[in-house]
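One structure, as structure tokens, below. Some questions next.
Shown here: the complex without one of its protein chains, the others still in place.
Entry: chain A
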Amino acid sequence: MLSNLEKRMLKPFIGYLDERDEYQQGEIYKILAGACMHAFYLTTGLMLISLIVDTINRTFTFGTIALFIVNQLVSYNILFRLRKTGIAETEYDIEADYKKIITGLRKKFTLAGIQWGFTMLILMEFLLPALAGEELEIHWFSPLIWFISGAAFGVVTYFFKKEMLKK
């Protein structure tokens, strides 16, 4: 459900005059959901580009911080409302089905953790220092830090996803 503020914002945002019926409202929500997803991925891309440009110029601009904050706010808003309404939850009445899904999730988030750790290792230890024109100094503990971070990322996202599955 839209909040009162959102209801008031919707009319001028879309630009209709009188009330919309249920079909039209449904279509408006679909369009807005699609636009929100596109905007989120676009701002994420722009944030990365802005971070790369900042790194090259050895600075940290307001744009990068603002894009990061906007993305975080949008993410938490969506996550909070999804959890509140329970829309993302899936219920299982058969134990075997639940266990099968959990096993699949473990594999999926193990891979996600490895991928995240590896990506961050390349990005933070090689790519960004190279773009900043710094000398590459690889310490023995760098891969270890990113391995632990990747494991933490995988475990946290796994438990977050697991919470959405109910027996």
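Basically, contacts are C-beta pairs under 8 Å (C-beta built on N, C-alpha and C of every residue); 3 or more make two chains touch, one makes a residue touch a chain; residues count from 1.
Basically, contacts and distances are computed from a predicted model.
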So one subunit is absent here. Using its UniProt record, which name fits best from "Putative transcriptional regulator", "ABC transporter ATP-binding protein", "Cytochrome oxidase subunit III" or "Peptidase M4"? "Putative transcriptional regulator"
Since one chain isn't shown, list which residues of chain A touch it in the complete complex. 20-24
